[in-house]
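One structure below.
Every protein chain but one is kept in place in this view of the complex.
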Amino acid sequence: MLSRFSGILTLIFFTLFSANIFAIPAGSSDDSKEFDVNEMIMHHIKDAHEFHIMDIDGHAISFPLPIILWTDNGLVTFLSSEFNHDDSGKIIVKRKGQEFVKYHEKIFYAKNTGGDKYVSYDEAGNVVNKKPLDLSITKMVFSMFLSMLLLVLIFVATAKTYSKSRKGEPTGLGKFTEPLILFIKDEVALPMIGEKNYQKYMPFLLTLFFFIWINNVMGLIPFFPFSANLSGNIAFTFVLAAITFVITTIVANKDYWKHIFWMPGIPVPMKLFLAPIEFLGIFIKPISLMIRLFANISAGHIIILSLISLIFIFKSLWLAPASLFFSVFISLIEVLVVAIQAYIFTMLSALYIGSAIEEHEH
Amino acid sequence: MDLVTPDIGLIFWTTVSFAILYFILAKFAWKPILGAVNEREKSINDALSAAEKAKEEMVNLKADNEKILNEAKLERESLLKEAREIKSKIIADAESEATEKANKLIESAKTAIENEKSAAMKELQNTVVDLSLNIAEKLLSKELDNKDKQLENIQEILDKTKLN
Partner (left out) sequence: MSLIIFLQETLVDYGAFAAIGAGLAAIGAGIGIGKIGGSAMEAMARQPEMQGKLQGSAIVLIAFVEAVALFAVVVSLIK
């Protein structure tokens, strides 16, 4: 069922947008240039305004994505293909009387400073051009929408199988998804939040778990329209951790705050000593959530890409089997790791929520 | 540094996406799925508790059966005991009756014997009186004749009269 869905989706995307996919000579591609591993890996790890699919004879084939900018003159939208694959600030796009350039996957207001570049730097090499507010549908956002679509299709289909079956037993897709849902219910929500309140947080925990997991898995699939390192992007993990933080802070009861600022059952000097630590803990908990997921997924991508890059670093085909073997091996481990990380993120979120609404006996 | 600086655009889209995803899934997926799962769990729990109840009832029934059996056993035993008691009572009664009868017989026999005896005694007394009167009569009549003859006569009379 799952593979059928993804197959259909891939087909839809290819047929819908194939008209927009065209080959253009890549602006900065230069065959004589040394292969820069760091740049290649960072390019993969980071967000981009177009979905790069592959290169054929030095021509980049990529999937153009809409660029949405909130500028001084209002909303500006155009397709990223207008930059002609340029990422070094050489090509400008004019809209509403403003000029934009793309430099290292960031959109700046163009400002000619002589030469062929429209960006200027300070001493440390940072770009000093002004930036519009960039709300583009980037590679990551595109991947996120895709994952949302997949999740909605999978779980609405699962929900439908229940109405068809007798006695509410799972059929079809439900046989695959129900154990996962029950796992979140029995291993995460029940022990961490407690029997009294867990029902209220089940939708959040389930959404969180499957959203993280599907994006982790999609990041591991190495071809279009997947392979975006969304869950290894700090903005993504930041939002999820922030949501957990907000929920924890809103639902927290009096006991929770009392345990932070005036820990009962210990002498007063210790109370004074513990209060700032506990207060910092409120913020450190979601920050550790954010960094853990980001670091794990990014590191997984970096390791796999580094192993593949070994072939290009040593410029030897003889290394290919070893490099391939190790990258497949790490990929298999990553399949496990991404599931564990989704589980840990959900479990810790449940734990923090549970500790915020816990009723203490004293 | 670039890698660990959250991008505003992605933060915006992630927030929006997560919110939309949450509401869509909560409404169209989690609600029916969790509802079905909970309902099924409830029905399973109900079935389990019903089975438990049936088991308990079975145990109770078994206990009842045993109780009835025990009661029946006790009743049988008591019946047997009663029968035995009745038997021994009958025997004892018969024995006592027999003894009584025998005693009565013996008693009556004794009275009869006593009666016979007293009658015999009376007769003997009468006889003795008669005899003594006779002797005295004869003695008195013979006194006059001969003393020796008298003694002889007395002896003769005494010899003739055997005391029973």
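Letters A and B mark the chains as written, and numbering starts fresh at 1 in each.
Just so it is clear, contacts are C-beta pairs under 8 Å (C-beta built on N, C-alpha and C of every residue); 3 or more make two chains touch, one makes a residue touch a chain.
On a predicted model such as this, the values are computed, not experimentally measured, just so you know.
The hidden chain makes contact, of the residues A:S147, A:N296 or A:S327, with A:N296.
Where chain B meets the missing chain, the touching residues are 1, 3-4. Although one chain is not displayed, chain A still touches it through residues 288, 291-292, 294-296, 298-299, 336-337, 340-341, 343-344, 347.
By definition in this document, only the chains that are shown with their structure count from here on.
Between chain A and chain B the centroid-to-centroid distance comes to 91 Å (mean Cα coordinates, whole Å). Looking at the complex, you find that chain B touches chain A at residues 2-15, 17-18, 20-22, 24-26, 28-34, 36-37, 39-40, 43. On the side of chain A, the complex with chain B involves touching residues 42, 45-47, 104, 133-138, 140-141, 144-145, 148, 151-152, 155-156, 158-159, 162-163, 167-169, 174, 177-178, 181-182, 185, 199, 202-204, 206-207, 211, 233-236, 238-240, 243, 294, 298.
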